[in-house]
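A single protein chain has been omitted; all remaining protein chains appear in their positions.
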């Protein structure tokens, strides 16, 4: 399916960082969803992440919904969002058509596209492509909230500083939506920013872990084989540039646990069936069990660092060095959080509409 | 796509643990692949994993290829493998149609299938379904090896005992194919088995980590968005019952690293472009870079443990207790390794045939 | 998608005419559908079509549902039906691995599968593959009828003899289900059979037209682009060996009409909106309008005729002649009707479940 993802709801991404425009098409949406422009703006703002640790390429993200919306509501036909590119400095990038930046896709893109790739600013690999995704996903997120489904992602860990875990899911997620920086504990925020800034000052970058919670998903979503809830979510997450690991619930921690510790015991609470612990992250046998769906993504440190690194000229095949200048985040986690949140909302909407029908989000 | 996975090569799974038969259909295979029956037998043997830590339900796995093979070669039309179920003790399971085993899919299956699911032996959720998958995958694996692509999975860690890492990929993978227990270091094997047996004796089970290496994949495989190599592989891995985490290369370790440590520097070696380290697990920007593709999967401890656990009757909604008897693995890692290996081979074949055309494996 | 078709409901076909078995997997079915074994038997019986015009290879079609059914109801997991092959005379066919029967796929199969195709009895191209399809589809058809959706196909024309058109849809369709020969007007039947028998006696075969009606489909099913109702139905119909044309409503007749004649005027009838004529076959803009969906399929005369025909040896590339002996239908329309009916039911179930959710057929 390549640049298209989903079954009942399908997202297609297009665009290159320094091309004319980037954009997304979402097909399969329920007709009649009210467009929450404020929510879109907030999410784009979060993604833009105007902090000292993120790149100075700040575009206003003047998105235009060019189809699929009429009189402020989705029509049910493909919704296309386009965002023009403006503030581009293409001269920075010419070198990367032959010299590979370590950690980047310059070399692999050349192997795949035989030199025809748009190498400027990462081209189609650029994180900028996610602007359209975030805008489109915001429409879905606000529709999901009306059905009681909340999706939020925070920085669980960055530069060795940890955020607190989710406590009150709905409140915490709502607080993330209005925050400029995706963190739950304000105290951690300052520490995280200052440590990251310090690392940046040293000409380096840093990785971290982001944590997503999806609250309010009814039990019974997902498939036993292939399209397990974990499969669908991880498929989406591993599209985010820099994600190198995905784990659900206790995740890799389960490797050191015994069955008696890992198993989440059920109990009845009024009309509901709940589990005491949530080591399985709300998923049993690939299917939601009604508990919050919780998962972590490992984000690698930004590959672009303002230091001399050893590399190759892959066209003429010789060893060389590279020093990357230009505007770069010292960590992309603040932005990646919004993308993870967005993609999670899209996956959940896809599964809900697949299960309950086209009109589910009305 | 539910129980079907892949694009150019598609696998469909069917069957319930205590039904008539389980099976798989593989479509999109190159015509003319010679069926390596010995390889199939070896893989089925490995999956059956006759050790003291695995279940005593030992079936001979009398698979039958009922379509898609003619004169010992694939025809290019859908290949269906069917494995009849024989040694079933269904009476063990009736309880689970209303009382949920913690960690299992009894409750979620009921939410999804409204009580119509075949609850006997895990039904369609049973790991037994993977027998057909392994048989089908073995056909692909031996075809891949003829093209220089080797896929192997070993137990990296179990019951706190670690195996050594891959060293010589081709040799190590070949040794795994002929081993009964998927481990690289014979010394670790004994420790692992004895510790696992001990835990079993205590009425408990244990998790671990499996590691897969794919050697010989040409650079340029995978997509920048959605169908990244990581996305495709993790989608497949999270279908394996009990996998709760997937990480590529250094994986979650990257969360604590700096860019200068994480980036894999390139160098020229003869005609090839290689990287010194392989923290990215052979994948840059979602696309293979020619280095071995390496990833880990976290496997949770077997949910079935012979102990009293708190749970609910989800039909009549009351708290209760359950004690699971019957035949169960104290860890499923030995079997899961073969499934991970199989699925990896299928994903790689899918991408290779998608890229190079239908006849690639000839 | 190759041998798999559908979105919410997916059918996969496998098998070769003279292999071990043929079969089908249906995924995405609503759990809890009661299996109507009598309906299955009737449909298989109709497909077998024991008349003087159809082949003498009469197998009892001992189908086995090997997964996806438990206690007489669908489980919601993939339903696999397998039908073993028994009465095979493979020696008849060896010649066709190098000499092409005109009108058949011997040569094209060789181009596609490079000689590895199972050439016996048409292999994977054989109409016999549809036995599994018909059995699986019968399960869907009886479930649809409970929702008021009726699907029936009759022989509109064969050997220059015409059947009458549908009049009372529900009654007519029910009468087809219990008939051995898919025709509405008993008088036409005798004429058709005798003319076809006559043509057979002359060592020839004959084509015709089959007409399908789908009654009771709610308005609003289908998509404006690509997955129009016509697109989905024609996609399925052109899978039937020998179908060379598909037309909806007045079909090719519209080429000679004026807009004022073609347009179906709407009127209100109680709570319903109907059209006076049904030239558009129940579909406007690719979407059902609530009127009966009606379409015709042109079926070419059976390619196998007991006469000398000019052809080639495609391996050694020389001109030659062929005379086909063996058991063959003088027309496949009686069988093809049941397959058209089946596939129509599957397409409609796919669209209904896609629109109204997984549980629609409960």
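So that you can tell them apart, the chains are marked A, B and C in the order they are listed, and the count of residues begins at 1 in each.
Operating definition for what follows: a residue touches a chain if its C-beta (ideal position, glycine included) is under 8 Å from a C-beta of that chain, and two chains touch if they have at least 3 such contacts.
Since the structure is predicted, the reported quantities are computational estimates derived from the model, not experimental observations.
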Of C:69, C:151 or C:199, the residue in touch with the unshown chain: C:199
Residue of C:95, C:170 or C:262 in touch with the missing chain, whole complex considered: C:262
Candidate in contact with the missing chain, chosen from C:100, C:140 or C:345: C:100
For chain B, the residues touching the chain missing from this view: 7-8, 77, 224, 354-358, 360
Missing-partner contacts on chain A, residue numbers: 1-4, 10, 12-16, 19-23, 25, 27-28, 31-32, 64-68, 70-71, 73-80, 82, 112-118, 123-124, 359, 362
Contact set of chain C toward the excluded chain (per top definition): 1-5, 7, 11, 13, 100, 102-105, 107-109, 111-112, 124-125, 129, 157, 160, 199, 204-209, 218-228, 230-232, 234-236, 238-239, 241, 243-268, 271, 273, 275-276, 279-281, 283-290, 296, 298-305, 307, 309-312, 314, 317-319
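We adopt the following convention: only the chains that are shown with their structure count from here on.
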Chain whose average C-alpha position is farthest from chain C's own: A
Same-site or different-site touching of chain B by its copy chain C, using the half cut: same
Interchain centroid distance [CA atoms averaged], chain A/chain B, Å: 27
For chain B paired with chain C, centre-to-centre distance based on mean C-alpha positions, whole Å: 38
Contacts with 2+ other chains: residues of chain B: 1-4, 13, 112, 124
